[in-house]
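Structure first, commentary second.
Partial view: only certain chains, each at its native spot in the assembly.
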């Protein structure tokens, strides 16, 4: 258990980042834990694995892809528990991990394909906009560019960690024109450049169709709403957090104040929320591996595509 | 004229900053120019001063306090031109400069007094919010604190020049509690801390009641509107730009991209607008030396208080 707690700490401390990486690592840690188990009764062993999962689940408040992954592993183990010996478990976990990774990769590919259709072929230059860094949004834009489409991307720098710079670099590398602005210029830029489409990623989605994403996302949604600009969120269904259906509220992670000000004056209170929530009324559509639809439908599509992960 | 062009350059290059400083310097430069004039006919001399004024006016697109000051000097000289000799002119300019400075100081004092009344005496902690750095907003808050009022201030850092830090330091020095956030957290903070009042300054005001202020101000106004939070702008009437009545649009100053990113990747376009405009529908009231009122009334109060500066 000591090793698992250390492993969990690596997730907690953000040493491991990115929804897919985190999910894969958590499954590895579960598998490592399973290898170290000494029981000869499978029921007892599963019981311990559930406890280990709990520890991993609690490392980060907003990692539904990890939680859904761990649930997937456990529900598969449950199904096969009568047909397998204890030694098989680590291998089985490994096998399901690969399946789960494949689910995430497939959904990314599908989303890139679907999302790219929303960027038109036209002689007039189309203006897209994004905020922060989402590998799915980048995948959509690169797919569209590879289809020869003609567009620019407005990109916010995304203080305090400047993930917008990472986005800018990746887009430039793929031969996509980038216009870079400070976060507070988002409204001015939307109006000035007459943005046609806003695309962001998601950290988590609730049963009501609320999306949790980087701080500033809700602000951008508000401007999109005022200016009547289409606002889309690209996300695998595996970012759905089924616990929200039972009333659990997404927690907003508060990060270290020195990300914002290294040597602040004494007495100041610096608050550094990592995320904010966007209600469904501001989201024109969710782009998922199951297609494009209103975000309130996420639980239905999740249940249809991933019945083994439903509570 | 050469010296004047050098002087003008100092304003243009932002070597001189702050609405009052800029106005005072411009008048000094006009006075210096007058001293160097060699004419012995007063009409000819005034003609040259008008040209000099034009040069000074053109240094910065958004400095109505400077423009109104120069207009004030010229209209006073016009009035007295039959009663004065050429040598008197620099002294006269100096005297009017002091009068003009006094107008600005008086309005600041009055605005602090009026604005402070909007912060209630109460046992519950009141939450105010500001953006960027406005000496008038700071004066209001300090006045209220000196009256023993009990409140906190939410303060945005205001990228890329971080003027919010300057604001934070001044407020802390006056024993006012400060909560400091990144710009993109403005919406989250308004909701999370249940802000009671938003107060910002102005760089310029138009005949329609539109306010020009730091980039991010319009974004903040939009959130205030959505959340139904009172949104006030503190400004001397001398920030009114009478040319806007004749259709001239306020220009948005574009600043150097390396304020945002020192060593950006090749090919990127960085845009760095200094200001944005806030339409009157988002402004609950303007706090001026003539009282608090809807911003569309600025031209009327300006004409009433400063008839000599009306076109």
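For clarity, chains are labelled A and B in written order, and residue numbers in each chain start from 1.
Simple rule for what comes next: contacts are C-beta pairs under 8 Å (C-beta built on N, C-alpha and C of every residue); 3 or more make two chains touch, one makes a residue touch a chain.
Keep in mind that what you see is a predicted model, and the values were worked out from it rather than measured.
*Asks:* How many copies of this one chain make up the entire complex, given that 2 are placed?
*Replies:* 6
The rule is simple: only the chains that are shown with their structure count from here on.
*Asks:* Can you compute the centre-to-centre distance for chain A and chain B, using the mean CA position of each chain? Integer Å is fine.
*Replies:* One centre to the other, that is 43 Å.
*Asks:* Can you tell me which positions in chain B touch chain A when the two form their complex?
*Replies:* 156-160, 165, 168-169, 172, 177-189, 192, 215-216, 218-219, 222-223, 226, 252, 260-261, 264-273, 276
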